[in-house]
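Missing here: one protein chain of the complex. Every other protein chain is in place.
Moving on to chain A:
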Amino acid sequence: MKQQRDSIPELVWNGNISVEVHQKENSLTYLANLPRHSYFAQILEDLKQLFAPKAALEECWLSSGKASIKWHWPVGVLYDLLSLKDPESTTALPVLWHLDFHVGSFPSSLVVPMGSMETFRSCFFNALKESDYVRNGSSSLVIALSKPETDSYWNSLLNHDFYDYRPIATKLFASKSRIIPLKFYLGADAPIVQTSASLGYTLGHVLHKQLPEFFPSDVSCSLLKPVLQGIVLPLSISTDLMNRDFCYPDGFLHIVLIPISIQG
């Protein structure tokens, strides 16, 4: 048997979340393994066809418990934030994330209505240009992508194709300024803490500097711990390694900060 040696970026790319979607008073169930790097925008039309084929797409939305699902955030970020599961917990069961599908009463102050895939594409590329701006002082790398490269990058996201994705991502995420973009998530109801960090430092240094009330030390966690791509990161990890291997396709490092479990 040929031994496969997957790189870390490929292992991260292949991370996925099993989801089960129901609609109230509907006996049908939608089951799928969704890549962490994908978006719920990509399956919203399929869900509509299954549960409510006559509804308008922009009236459809998802929830996880009481939280509305923001389809313009990556699936992996939403799961790390909303599942309330600690990746390090010894009692963690295999993942099956339960979601509810809704039509009507759209939470329009919380979720962007998904008129079409063009809305999603626009949101995605705005985020990618923003991350490029942080790294390079302008969005020129993204703007300079040829049409075939842009389409290839977009299709690699839709088709979950690592080998089309990775060469373009490697080019886009190299930072001329040695600055990288990060977003920290403190809870479903909290605003995002959006910031940037320099290469050549540790995550602990970044957290201690940006959020000293939550990270009084740069070497150990006392209140919260950082989760990226479903992995609890050591504070000693370098920003260089995070930028090289753990970025989401929009170019951001989306880090969810979860409370440290009380050990009984």
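The definition used in the following text is that contacts are C-beta pairs under 8 Å (C-beta built on N, C-alpha and C of every residue); 3 or more make two chains touch, one makes a residue touch a chain; residues count from 1.
One rule holds for everything that comes next: contacts and distances are computed from a predicted model.
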Not-shown chain resolves in UniProt (candidates "Cytochrome c oxidase assembly protein COX11, mitochondrial", "Atg12 conjugating enzyme Atg10", "V-type proton ATPase subunit e1" or "Pyruvate dehydrogenase E1 component subunit alpha") to "Atg12 conjugating enzyme Atg10"
Taking the full complex into account, find the residue in A:56, A:103, A:117 or A:188 that is in contact with the omitted chain.
A:188
Give the residue, chosen from A:56, A:95 or A:111, that touches the chain omitted from the document.
A:111
Since one chain has been left out of the picture, which residues of chain A touch it in the full complex?
58, 70, 72, 106, 108-113, 115, 122-123, 126-127, 129-131, 133-134, 139, 181, 188-196, 210-211
